[in-house]
Structures are given as structure tokens and as C-alpha cells.
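Only one protein chain is missing; all other protein chains are in place.
As written, the chains take the letters A, B and C, and residue 1 is the first residue of each chain.
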Amino acid sequence: MIITLDRKVSSKQKELVIRKIRELGFQPHISSGIQRTVIGVIGENAILAREIFEAMDGVEFITPISQPFKLASRDFHPKNSVVALEDIRIGGKEIVIMAGPCAVEGEKEILEIAEAVKKSGARVLRGGAFKPRSSPYSFQGLGRQGLEYLREAKKKTGLAIVTEAMEPAQLELVAEYADIVQIGARNMQNFNLLQEAGKIRKPVLLKRGMSATIKEFLMASEYIMKEGNYDVILCERGIRTFETATRFTLDLNAVPVIKRLSHLPVIVDPSHATGDRNYVAAMSRAALAAGADGLIIEVHPHPDKAFSDGPQSLNFRQFQEMMKELKHLSSAFKRKI
Amino acid sequence: MIITLDRKVSSKQKELVIRKIRELGFQPHISSGIQRTVIGVIGENAILAREIFEAMDGVEFITPISQPFKLASRDFHPKNSVVALEDIRIGGKEIVIMAGPCAVEGEKEILEIAEAVKKSGARVLRGGAFKPRSSPYSFQGLGRQGLEYLREAKKKTGLAIVTEAMEPAQLELVAEYADIVQIGARNMQNFNLLQEAGKIRKPVLLKRGMSATIKEFLMASEYIMKEGNYDVILCERGIRTFETATRFTLDLNAVPVIKRLSHLPVIVDPSHATGDRNYVAAMSRAALAAGADGLIIEVHPHPDKAFSDGPQSLNFRQFQEMMKELKHLSSAFKRKI
Amino acid sequence: MIITLDRKVSSKQKELVIRKIRELGFQPHISSGIQRTVIGVIGENAILAREIFEAMDGVEFITPISQPFKLASRDFHPKNSVVALEDIRIGGKEIVIMAGPCAVEGEKEILEIAEAVKKSGARVLRGGAFKPRSSPYSFQGLGRQGLEYLREAKKKTGLAIVTEAMEPAQLELVAEYADIVQIGARNMQNFNLLQEAGKIRKPVLLKRGMSATIKEFLMASEYIMKEGNYDVILCERGIRTFETATRFTLDLNAVPVIKRLSHLPVIVDPSHATGDRNYVAAMSRAALAAGADGLIIEVHPHPDKAFSDGPQSLNFRQFQEMMKELKHLSSAFKRKI
Partner (left out) sequence: MIITLDRKVSSKQKELVIRKIRELGFQPHISSGIQRTVIGVIGENAILAREIFEAMDGVEFITPISQPFKLASRDFHPKNSVVALEDIRIGGKEIVIMAGPCAVEGEKEILEIAEAVKKSGARVLRGGAFKPRSSPYSFQGLGRQGLEYLREAKKKTGLAIVTEAMEPAQLELVAEYADIVQIGARNMQNFNLLQEAGKIRKPVLLKRGMSATIKEFLMASEYIMKEGNYDVILCERGIRTFETATRFTLDLNAVPVIKRLSHLPVIVDPSHATGDRNYVAAMSRAALAAGADGLIIEVHPHPDKAFSDGPQSLNFRQFQEMMKELKHLSSAFKRKI
């Protein structure tokens, strides 16, 4: 349920409304715009208390939220949300490109990549320090050392950093180094991790689970937002289907569907989705055309020598060419890179 | 196996090569370019006869075709194929828009729609006279009468006509009225229908089966081409997945994948795929960005009154707005509508 | 809508009811039991005429059919349907085993197989004369010659014959030789073929499309039944999923789901579904346990030399062992093989 306060509401009246919400066992989520304040009243069956609030001074009207996700729904926040980090705005006019290797492999390598992707127009450096791998015998990432290298790369290039945390116990450490904390597809319904990510003060990049419906994806974002962290960026990265020509099936339909249901920014990962560098440029263009607010792209100086996911990584030249094309294209959508 | 003939091959030598192919029990498929002629040698284990042909005069070299589809593969025809009908070229620089109702519902209606979609820039009028419906109790189309109305609409507007044939016995009739004969998703592996469609002299629009892999899709086109009809247009129209937010999952990955494996033109049907007009414009843009050569779009003057598929149909104004946007976008890809 | 007639209805009254159904533009489908006659009234919005029939003499009560399939629904025919051919009853107490090669390969081979599977307890011989193959370059079956060999095998062994028809034009020919006409998974929504199959006087074995929902499967059977052929046997044969350890995912859930929604007999094809002979015995047992009325199993004397589908065929010894096990098991379900 959403309470829209009167334009001339006094701070005393507002205070009373919030107190009443808490008294009834619900959570108030306050969103103050220029002209008005709206309060999300979150909790099971909150709508049953509708009349109590309608009768209070300063309350203009009440809107039920029909979707099972509340804070993530467009009903709650009709305008697009913009996640801000330093001078970067994700979800605004700019299309934000995140690029880098699958895993941080060494200091020299990550610095080289950071400089290359920055030169081509990326704003955020990606790279895993903790890697979720299907096999326990595969390379699991450099851990804290990898985070140090990312910090080094940030210092040298000014790029913001996005990197993954795999468990609640890692969140604090990762949040210390990262500008955006990634939660991977395999953890999209690791609800404890989501809840803890809701308590950090860093934006969270939440990847769609490979068999998650869009509704489940938005419910997962709700777990984070409910704890007070509204800076959630959703990332479509391919779903499991019967088709084997691509590693996963990048579901670009998710972009307009999410944009309709939710106010959260949406980015697309064509590298993991297709698993094949031959398709990354085409699907990147298509993602922007579908309305994505950004891309996350795997780039490696020598894809054939990458510790992981080489076949889907672009080399520097390929990335540069694609970026040129995307910049041109983004202006056709009245956006920019 | 592909035999590439010498530039200076004599017609006598060429003749001998073709005769030898037939003698060995294979089919010759001849593709004469400006500079050279290549001959596809089709039949099981054709490659075993490689040395016989290498020794013949006028043969420059032999290339095996690694894919199970032969005539549809890019190995056989490295350049994009262009399907020509009247002044329309599908697979060339122009992006061809096909539009119209799900089913032909009446003469007045189809004329009205034809004029509206033409005005907005469509080149081909779609509309089913024979409708495959899940339920035997649903409207099954107007049949021959529907074809007559389409002919009328063509006469009035000059639009080309695409309409579906559902069985071998209908092919002749449909081909008499249609400029492009459609084979629907549910018939993608109706092999008798495919073979008969290979014998008509009209281009065939082949829709991907809802659970067909891309390889199976290309194998289906091979059934048509093998009979001598090379004018096949492939159409991605959504696959079955677990996601229910859209009716099917439009698999735009198929566009660059097919473009890499095959020379055939590829168009996209965002209307049937998403089943929701709210997503048609976004997915149309994305389809063009992914490299599609055209779109097939459902348009109806009063979608809420359509006999079938109303929720996914655009009305005239929505179609017009989308077309404006797509024209602008196509120039960013150096193509035109 | 179902009209249940009074026990004491006169033949005159019954006549009048049927005439009225036709007058209103609906189809009457009559099912005469020992105690009563019920009439299915089939046509769009038939339920709107409910009151007209309730007022007629001899009508006891009216039942709406909530499902989109009518004649196939358990509402229409609460007891299990039994499809009878010669001395075989499919859908009754006996579990009917159909077995044989994927394709008829020759006279000697099919006779040898027929004798072997009969000895082990099969009642029906399977074998394709017309084969739907993904590739136009694969073996397409022996055609009419194959049908002749099947007839020969029937003459020698007394086994009934099930074999596939791929298009309306083949139906008459196949029905002349076959005791059960099979419609394959790829043709499950070849609606013209279904309708024509509804006009023949032979039972039809309808295989589930590899991406068909159970509702669509039942709608496909409705296409056949609507034309007057009620002898439809449904066959679950695996659906397309992301799992690649088996060729398809045999969906045994379909057995109890169909049994609940419909009165039609259900058999299971574990050979095509799993694509691997190692799993055929386990999934055959599971199919019977789930409630299947029969199995259709691929058997070949030398699976490694089969023209098609060798890896999923059992050899004679394997089939014999499995049958022994299944006979024992069926008695635990109070059924018999």
C-alpha cells in the first residue's frame, strides 16, 4: 500500500503517519519528491489498514500495490530510478558500459585491461575476485588479493569497480573495495545474502537467476530493498532453454517487461548469455535498442589464454570497434555512452 | 561438398561435371556468380567422391560442408541471399516490414488495414486465410474467400501478400494468391509440406518451430531448398521456455547465430513472440539492432475486437509511431525502411 | 455442454433433442451407456443454449464442460475409454506393449523382430514405413514397401500393427495396412492431418509434441474426436528442456495429469524420450507405476547397425529381460501384460 501525503502536510502529521505504520507492525519506506512525499507501507496484508490511514490528517490518498513486489514496483515509484555513484548515473540518459575480465588474474593484467576499456568508453571495471564455479577444481578467484588489484586499477584509471560477493561473510570486505557489489545468478535466491546486501551502503548489481521468472527476479530485488538499500541495478544475463547454439538464451524481452513493472535500472550481460564473442556486438546493440540502461561486457587482452570464459571475451580491438558502433547507435535513441 | 569451377571453365567441362554428379547419384545445385560458378553436390557421403571431381578439368577446388544443412549453409553461399519479389528485396539493404491482421476477417477490414499499413511504410500485407488454431472450436479462417480479399487489397494498394498454407493440398491455391507463402511454426517439421513448398515458384516464409533448435530450423529450410526453391526467408517468432511474462521467449540470439551459419534472410515476429502489444515496439527495435532483415507485425484497427490475437496487435496509430521510430533507427544501421 | 438423458427417455424424445442440437448449429456426439445416454453438444458457446435443452422432455440434466477440450474431457466421459482392436483392449486392465524397430528396414529383419517381440509378450508391432527425419539427407523409410513387410509380419505372428502417417494424402494407404495409425510428435499440431485422421475408421496413436503443453495435447486429440473418431490413444514421448543427459525429458507427470483431465488411454515411449537404452527399463517401470496403459519400445536385433535410433533400441535379450520384470511388476498394480 502506498500513502501519498498532501502537498501541505506538516512534519508533525507526517510523523504521526509514520508512527502509526510502525505501531501496526508495518515498515514505512519514505520517498520524498520535490512536490510530495509518498510512503510505502510494507508488510503482509497492509492494505487491510487502508481506512485507518485514509482518516489521518495530511494523507491525500492511498494506492494499493497489485504486484507481489512492492518497493520494486512502478506503482511505488512511477519514474525511473537512477543509481548514482560518483559522477556516474545508472538509469538516466547515459548508457553505462561496464567491462573487464571474467576473473581478476593478476595486477599487470587488470591494469592493462582497465586502461584499454576506459579508453574505449567504459565507465565501470568488472572483474571477479571471488568466482562461483561449477567445479570445485576450477580456478576460484584471487580473493582479497584480487580486490587489491581492482583498487589499484581504480586509482590509476578512475573507473568505478563492480565485483561479486558470494556469501554474507564476504559482503563487508567486497563493499570496502567495490563501488557496486554484484550478486551472481546462482545466488539470486540466496535470500540471506540478499538481505545482508540490503544493509550495506553500496549499490547492488543483481543478476537474474538462469531459471528465474521476471517476477521472481523482482521479488529478489525486493529482499534487498526491504532492508533499506534502494540502489539495485538489475541485470539480464540469459536463461536456460533447450537451445544449445548459445550458452544461455539472452532474454531481451525482460528489458521492456521489467521497465513496465519496475522503476529499477536494467543492464544486460551479452557475454555470459551467449557464451560466444561472435554474438556479443549484435546482442549489445539489441540490448540498447530494447531499452537497456547499460551493458556488462567481458574483455580480455588474450581471450584464448583467459583463466575462464575465454570464448566469450572480446579482445581490445573488438571491444573498441563495438563501442564506436554503440556510441553512434545510442544517439539514435537520444541517449549517450 | 561444393565444387568451385575455374573462371575459365568451358561450358562443355561444366556439363561433364554436372553429368558426373548425377551419375554418382547426387544432386547438383548450381549457383552462377559473376566471376565463377559453384556447384553444390548434395547427397549422403558426397564428400567420398571428392577425388573424382578434383581430377576433372575445369574444377578449381573442392570444399566440404561441415554443417548437416548444405544449401542453407554459408559455406555454400558466402554472401547474403536476397529474395526478390517485384520491387522488394528481402535480405538486402532495405528492411522490409510486413504488417496486417492475424486473420483476414472481411473485405472492408483488410482493405482498411492494407491502406493504413502501407501509409506507414509496410511493403507486405500479412493476414491468415487458413489459420492453425489450438482449438478446433476457434475461428479457422475464411479460406479461399480470405485469399480473394487479400488479392483485392493487393490490387488497391500494391502491397505484396504473405499468407499461410497449412498442408500440401493448399499450396497450389495459396501460391496463386500469395507473393510469399508462409509455413507456420507448428508445421516447421511437417516434412511433406516443406518438400512440396520446395516445388512451388514462390518465396517461402518459414517460421521457427516453438521448440526447434536453430540447427533444426536450418534443416527444415534445407528440405525446401533441396527441391529447388532457394527463396526461403527465415522467421524467428519466439520459443517455449519457463517464462510466462511473455507468451513465448523471442530469441533474438537466433538472428546473429543464423546470419553466421546461413546466407538466408532472417525476419522477426515480435507480435506472436511476446503476445503483448506493450512489448512490440521495443522488441522490433531490438530485432533490427540484432541484424534482422525485416519484421512481421500484427496490426488491427480495433485490437479488442479482433477474432484472434487481439492483445498483441498494434492499432494504426501505434503502428505508425513505431514505424517512424524504426525508420530513424534503420539509418543508424545504414539500412532503410 | 453435456446433456444427460433420462433413463426412460423415448427414442422420439431423443430424436428431438438431437434435431434441436443440429438446428442450433451445434454437433451432437452421442455416447450410449448401459443405463443412460449422454450427448455432447459441441460448438462455440453451446452453453448459452442450456435453458432450451433443460426445458425439453427426456432431458435429465445439463453439465457444462469447463475445459477447452470437450470430447476428450473426463466430464464428457467419466469412465476410462478403452480402445479395442481385435482381441486387444488398450486402456483396460491389460497393459499393452508395442515394440519393434524405429524404421522397417527389410522383410527378413521385420519378421525376425516381430517373432522375437511377440515371444516376449508384445501385442503390437511398431515400425515406421514413412519416417519424419530432421535431415532431408537421412533415410526416409521404405514407404509402401515397408507397409507390405509389416502386413507380412502380421500374417506370420498375429501382432497388430502401428505405423505412422505423415500427411493427409498418406492416411488412406496407411490405414489400409495399420491397425493403429500413428501421428508423430512433429505433426501434433498439423491440424489438417488431425482432422483427416478423425475421418478414418482406425484407432489413432497421437504422440505429444515435444513442446506441447498437456492442454494443447488434449486439444489436438479433440481435433480427431470432433470428426467422429473417438479411438484416440495418447502417447507421452518426452519434452524439450534444458537437460541434455537424456535426448528429451520424459514427462511422466503427464500420465496422472492426463488421467485426471481425460478418459483417453495413455501410453509412454521411453525409447525416443531418453534416447538411451540404458534408461529404457527404469523408465518403463516408472511409466507403469505412474499409471500408463501401455508402452511403445524400440527393439532391434543389432542396435549398432540400425538405420536410425540405434542407441535407444534394446536388443532381443534386453527386451525379454525387461518384459519379464514388467510382467511381475504389473501384477503389483493389479494389471497384467
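Quick note on the criterion: a contact is a pair of C-beta atoms (placed from the backbone, for glycine too) under 8 Å apart; a residue touches a chain by one contact, two chains touch by 3 or more.
Keep in mind the model is a prediction, meaning the values are calculated, not measured.
For the chain missing from the display, the contacting residue among C:13, C:138 or C:213 is C:213, taking the whole complex into account.
If you put the hidden chain back, the residue from C:220, C:252 or C:267 that touches it is C:252.
Annotation: of A:10, A:192 or A:331, A:192 touches the absent chain (contact as defined above). Where chain A meets the chain that is not shown, the touching residues are 42-44, 68-70, 132-138, 166-170, 186-187, 189-193, 195, 209-211, 216, 219, 222-223, 226, 239-240.
In the full complex, chain B makes contact with the omitted chain through residues 240-242, 244.
The set of chain C residues touching the chain not shown comprises 211, 213-215, 239-246, 249-257, 259-260, 273-274, 278-279, 282-283, 285-291, 328-329, 331-333.
The rule is simple: only the chains that are shown with their structure count from here on.
Averaging C-alpha coordinates per chain and comparing to chain A, the farthest chain turns out to be C. Taking the mean of the C-alpha atoms as each chain's centre, chain A and chain C sit 50 Å apart. Contacts with at least two other chains are made by residues 240-242, 244 of chain A.
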